[in-house]
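Quick notes on the structure that follows.
With one protein chain removed, the remaining protein chains of the complex are shown where they sit.
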Amino acid sequence: MNQVQQDRQAFSWPVRVYWEDTDAGGIVFYANYLKFFERARTEWLRSLGLEQRALRETSGGIFVVSAANLRYHQPARLDDELLVTAWLQEKGRASMTIVQQAWLMAPCTKELLCEASVRIGWVDAGSYKPARIPPTLLETLK
Amino acid sequence: MNQVQQDRQAFSWPVRVYWEDTDAGGIVFYANYLKFFERARTEWLRSLGLEQRALRETSGGIFVVSAANLRYHQPARLDDELLVTAWLQEKGRASMTIVQQAWLMAPCTKELLCEASVRIGWVDAGSYKPARIPPTLLETLK
Amino acid sequence: MNQVQQDRQAFSWPVRVYWEDTDAGGIVFYANYLKFFERARTEWLRSLGLEQRALRETSGGIFVVSAANLRYHQPARLDDELLVTAWLQEKGRASMTIVQQAWLMAPCTKELLCEASVRIGWVDAGSYKPARIPPTLLETLK
Partner (left out) sequence: MNQVQQDRQAFSWPVRVYWEDTDAGGIVFYANYLKFFERARTEWLRSLGLEQRALRETSGGIFVVSAANLRYHQPARLDDELLVTAWLQEKGRASMTIVQQAWLMAPCTKELLCEASVRIGWVDAGSYKPARIPPTLLETLK
């Protein structure tokens, strides 16, 4: 991945670490990065005018995660401020791949904590059968 | 509450403490006792033949929590074995109150960690409007 | 509780509802209001200059929840915007009581979803034995 390229295009969303996010190791529980990444994806979609509850009510479909590859580099701790990015890497008619990173925002520097590649598919909200992403939605994603 | 009386009648369910349950204080995150209590209530209902997903599909209603009062006495830690109880204290036509406790099961003793009184109401699964608990369900609860 | 009085003095913090917060009932899982309330308390403390990780490192103590009384009025759903308040009701030398509310912020109105009274104690971070809240901390809380 081209870092400079990505920085220029990525959507970013601030996340604060609370007690709920940590575990007895004193750090953010690793499963919770999937929550942070999802918040950033949701806000990225919202920034494009796409609200997922409304999408479901109008189209009958929802996005689901079909694959996720995570790499953990450094731990985050209580009260840390993170910046979480989302960058659309690939887009097909039934799925897309989003590259995401969580950065620790320290006073004079930033440090990469965790990165992920997340594949999202579109399914019928009742049957969970894969379906084509509605064309207007695909266009909004550019 | 009469402890002896309750011990005799309470349903109990074992819960093990995993990393996911703890926080950076090194102990079980206090909100998670609500999860432990819900597991015990769900298994208590299941022991009476009541599966909540099936209940919803056949009756169109679900149980929701309308109030919870929690007292925290001692913390639990990673790898601890708890015993969580559920005891039907009061039963009306639209709601019921369940008294619950979480005990630490140590080799030679047990220690009360947390106790709660949880009020459960019955609502329509679509509108979330309060409704009467179905009579057959009420009878099963005795 | 005097509503007008409280509105004037309460600290408030916005919370957005994400997938992680909901359950199969289609609404926010009730245990998660304890997370929302904790975020608001943490931000209220931060607004007074109190960072909990730093507090622990300098004083050796931490706040723990010793009791929580919750009332659930209306459900929240995916994408909803909430406003969560925290208001210091009572303050002693070893504990304090905070009244909290979660409001749904709709375009033209707001609706009370959940309210709680949360008692917080101060304990030694190693032994979890109750202790007196450090005087400088107490003064900051006014």
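Observations, loosely collected:
Which chain is which? They are A, B and C, in the order written, and residues in each are numbered from 1.
In this section, contacts are C-beta pairs under 8 Å (C-beta built on N, C-alpha and C of every residue); 3 or more make two chains touch, one makes a residue touch a chain.
Owing to the predicted nature of the structure, the values given are computational and were not obtained by experimental measurement.
When the whole complex is considered, the residue among A:R71, A:K110 or A:R132 that touches the unshown chain is A:R71.
Screening B:R53, B:K129 or B:K142 for touch with the missing chain picks out B:R53. On the side of subunit B, the interface with the absent chain consists of residues 16, 18-20, 35, 38-39, 42, 46, 51-54, 77-79, using the contact rule stated above.
Residue-level contact of subunit C with the missing chain is found at 19-20, 22-27, 29, 31, 77-78.
Residues of subunit A in touch with the missing chain: 24-25, 27, 30-32, 34-35, 38, 53, 62, 64-72, 74-75, 125, 128.
As a working rule, only the chains that are shown with their structure count from here on.
Between subunit B and subunit C the centroid-to-centroid distance comes to 23 Å (mean Cα coordinates, whole Å). Note: centroid distance subunit A to subunit C, computed from Cα atoms, is 27 Å.
For the pair subunit A and subunit B, the distance between mean C-alpha positions equals 34 Å.
Within subunit B, contacts with two or more other chains are made by residues 24-25, 27, 31.
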